[in-house]
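Removed from the display is one protein chain of the complex; every other protein chain stays in position.
Right, subunit A next:
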Amino acid sequence: MPQKQPPRRQSISVGRGARKRDEDSGTDVGEGADEWAQSKATVRPPDQLELTDAELKEEFTRILTANNPHAPQNIVRYSFKEGTYKLIGVVNQLAVHFSQVGNLIPKDSDEGRRQHYRDELVAGSQESAKVVISETEILEEEEPKEAEAEPEAASQTDVLAAEAAAKVTEEELLTPKQPKERKLTNQFNFSERASQTLNNPLRDRECQMEPPPRTNFSATANQSDDITKVTQAAKIVERMVNQNTYDDVAQDFKYYEDAADEYRDQEGTLLPLWKFQNDKAKRLAVTALCWNPKYNDLFAVGHGSYDFMKQGRGLLLLYSMKNPSFPEFIFSSESGIMCLDMHVDHPYLVVVGHYDGNVAIYNLKKPHSQPSFRSSAKSGKHMDPVWQVRWQKDDMDNNLNFFSVSSDGRIVSWTLLKSELVHTDVIKLKAEGTATDGPAGLQLHTVGCGTAFDFHKEIDYLFLVGTEEGKIYKCSKSYSSKFLDTYDAHNMAVDAVSWNPYHTKVFMSCSSDWTVKIWDHTIKTPMFIYDLNSAVGDVAWAPYSSTVFAAVTTNGKTHVFDLSINKYEAICNQPVAAKKKNKITHVQFNPIHPIIIVGDDRGHVICLKLSPNLRKMPKEKKGQEVQKGPAVEIAKLDKLLNLVREVKTKT
């Protein structure tokens, strides 16, 4: 190799240029470069390639890769899965240049531990040998000191030697253990330095006052503290309180019979009992009174106004005699109530007629202020005030129905179908004799104004209508245009007509022309005429006798007549109004008790008791059985009528 170098160097230095030569000359300076510099002529070997300059300048790139040049590049292996030879893409490029097997073993492996143990043993025996040697040296040093002493020394040395030997054996025994048990001492010589202050012990220090005296305050609050549960009791107590206040009145009502009647030659008196009035009804007149057919202490009062100019609202109040200070039921309406009636079978139904022509039905079971049913302009209400309403018997379909009469000349039958009022015009009143000839021979009839009516107790279809002209028409429900009969009753409007409760032929009428007339419906002229010196507001037959009736006048008086006692005069003539100028508007007899209620135009209702004279029953003749019952009453009246008729036929 060294031999080849110089010629190569020379060729290189020729081929590469001056730089190389400088380097070479640099290196060669130390080794006698002058000699070499002289022989710098290029020497070309004979087998050197002949290249052109272009070829010579051609650059060849050499790349260093990590590939193993000896590794095969296209290994193919047989794949049994596919059954073909497959080219393996990745070939292992690892080339091992040098490998040598060493003799190092890891410490933790079995062989390593075994060796370590063996080494320790060796080290331990060497140490013990050293210790023995040092001890023996010490002993040897001690021996010469004690050897001169005595022969015991020899034994001592023996003993000592034995001891030393024992020690050695002991140590030999101990040392193999020691290296094992020797602790790993801290190589860094770390010592902890810490200090702690003295901790003061904790102590609880408290102080407590004496607690203030305690009292328990408790109450129970119930969710069900419902005051509404006392309603019933409250009602009862209210009545009790009233009874206490009006105790004397209640006693009178029940027990008082005017003893003075015996001395009063047939005349009777009316004892004022309770007075019913309510603030709400202060300015309203009593326009209707009606006793409840079932509960004899309950009555209804209708309030309104008779004054055409002053029309206000209406009130329907229901009072019980047991509580005169406050009504049981209150219903208010926009228009004045002119009339009312309570149904016999359903005593909780009250039908009222209003001043504006409407009719309404109130249900006492549902005491809110709204009527259950009401007519309207659509459903055929009257054009004028409704003066009278009356319940009729249920029709064939068991629907409730009632009749109403009004100044617009219509008598209307209302039927309650499911939930509405249906009306049927029964009769249109025509004022007879007032037919005027209109154009083309038409006869125009002026409409009569009905002011009162009453239905016969037994003959269902028969009823009487009183009009404003003073005529009374006897009508039938079945004939709508013709009247059965006409009576020229009064000179002014007929205020009330009433059939006798016992006698089927007799009825009574009253009017503002100061008269009360009693008729037999078969005869065109009245049986009895009474002039009462003042416009008569209302008449009513007594329920207990066919010959007793009461009339009230606008001068505040109540007149009670008993035809069997006195045919020409009232047996009682008593001012009963609360105040002198109050006009009495209505009167009603209680069906059971001997009392009447009287209403005036100031909204007061007064309850009066009839004295015994007014309730006279026919005297029992000794030995004869007292006959009671309607037949007797009828007979009584018949007798009277016959007398009158005889008189008439005579004249």
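Please note the rule applied: a contact is a pair of C-beta atoms (placed from the backbone, for glycine too) under 8 Å apart; a residue touches a chain by one contact, two chains touch by 3 or more; residues count from 1.
By our rule, contacts and distances are computed from a predicted model.
**Q** From the list "Integrator complex subunit 11", "Dynein light chain roadblock-type 2", "V-ATPase proteolipid subunit C-like domain-containing protein" or "Auxin-responsive protein", give the UniProt name belonging to the chain omitted from this structure.
**A** Per the UniProt record, the undisplayed chain of the complex is "Dynein light chain roadblock-type 2".
**Q** May I ask which residue of A:I105, A:V237, A:A260 or A:I529 touches the chain that does not appear here?
**A** Looking across A:I105, A:V237, A:A260 or A:I529, the contact with the absent chain belongs to A:V237.
**Q** Out of A:K81, A:K310, A:H368 or A:K579, which touches the unshown chain?
**A** Going through A:K81, A:K310, A:H368 or A:K579 one by one, A:H368 is the residue touching the chain not shown.
**Q** Of the residues A:T228, A:S481 or A:T522, which one touches the chain left out of the display?
**A** A:T228
**Q** One chain isn't shown here. Among A:Y256, A:Y348 or A:F528, which residue touches it?
**A** A:Y348
**Q** What residue numbers in subunit A mark contact with the hidden partner chain?
**A** Against the left-out chain, subunit A lists 220, 222, 224-225, 227-238, 240-242, 244-245, 247, 292, 294-295, 298, 325-326, 328, 345-349, 363-365, 367-368, 398-400, 416, 418.
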